[in-house]
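A protein chain is absent from this complex, but the other protein chains hold their places.
This part shows subunit A:
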Amino acid sequence: MVDGEPRDEARAPESAAADTSPAAGAAERELRRDDAAGVITGVAAGLGRHTGIDPVVWRTAFAVTALGGGTGLWLYAFAWLLMRDARGGPALLEQLLNRRLSGEAVLALLGGGLALGTAFNLIGGFGWTTLVLAVPLVLGGLIAHNRGVDLSRVARQLPEWLTKREPPPNAPGSEPDPAYYNPAQPWAAAPSGPIDLAVVARQSAAREAPDPDDEEDEDSGEDRERPPRPKDRDDAAARPSPRRGVSLLGVSAWIVAALTAVVFVHAGGVSVGALLSPQAAPLYLGGVITVCGVVLVVGTWAVNPRGVAPVAALVTVLAVAATTTDLTQLRFGDARWRPAAVSEVREPFELGVGQARLDLTALPLEPGQEVTVRVRVGFGSLDVLVPDSVRTVVHGRAGFGRVALADRVSQLGVGLALHDTLEPVSGSGGDGAAEEAVSEAPTLDLVLDSYAGDLEVWHVAA
């Protein structure tokens, strides 16, 4: 995915012919979201426009890598934070960091993020999710290399790009409607009330005069009220416009930082639990949401609060998650469970992201005993090993991925729900003693749950 080349020779000739305006050229040189051609937020469309790769390829890459522990989801969110808006306004991270990020740096960061996700995935061992992440990473690197991008140079220059103290671009001002000014009726755009014909005559004369020097006119109060001409708009674009939105966002960031510091002081130390535990999250995150709301209300009449609403929405979702689940207890990476007593399976086994393996072969079970085991893996894979001497009733549910029961049942897709029973193997001889052993075999109720991943239950010899 590290593709540092803006569109050049590789650009499709038909699209190049279609967009020949200066604005379109700037949009291609800069890495911007493309709201017009986008499906959700215009991230993939913007990446496609900048790199010359079909946006469908980018969307597919995000969707496929999302299967690898949700990597594609946070990469998409990361890209949204890094990319400028459709009009070339600064990206949210550019505003927060107060520095300019080039398109090459953004693409390198995305590639680095995918490489990091692949590395984290390898911590839990090599699996199909590793392939899901590694294949787009290798393909992206090959494509970039094929286009002349020196990946080692990009890796060396990335720290320099990130530490360069160049301010982010200014947010573009709102474009005046061309219909606002009518040369035939210059007074039509004036506010209601008496019209000073002397002023109108002076404005008309100034507009018809070939003198390009507008500096003198700016001193007169009347000229400040006159509607902008196309040429004035060009001049305004050339002049640095005030940085709308940055200061308000900066103030709100400082308020949130102060709120965070207060929480840490109150908790007596810096910890995630002080912010996101079920007891602390409503207060802290509720405060952050309220600050964002106040900023938006102020932004109704003052500075453009662009970017605050999506942040507030994300924090609200985080607050919901933090109040329903103890986020501080989420586990990431590799988990191996091998309970040796029934008391150890009373609490559910949980893993946020990664690979888990639950080995129930050491669990002592009495004949006729029924034990329920609950396992929840948010994103990743889960292997459950059960002894073949017990009856295993499986209730598996996965939002997306695969659910497999030994070699018998395998489901792949979306919204999976599997309810099936694995009968004990050791009692399948057919004689009376064996049938009695089967009927009195202990029962394991397995309740497996996953948002996205691979759930598998295996029978192994006891």
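Following the convention adopted for this analysis, a residue touches a chain if its C-beta (ideal position, glycine included) is under 8 Å from a C-beta of that chain, and two chains touch if they have at least 3 such contacts; residues count from 1.
One rule holds in what follows: contacts and distances are computed from a predicted model.
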item: The complex's invisible chain, by UniProt name, from "pH regulation protein F", "Integral membrane protein", "Sugar ABC transporter permease" or "Cation:proton antiporter"; value: "Integral membrane protein"
item: Residue touching the undisplayed chain, where the options are A:292, A:365 or A:422; value: A:292
item: Residue touching the undisplayed chain, where the options are A:170, A:271, A:323 or A:443; value: A:323
item: Chain not shown, touching residues in subunit A; value: 174, 177, 179-180, 188-189, 242, 244, 247-248, 279-283, 285-305, 309, 312-313, 316-317, 319-320, 323-324
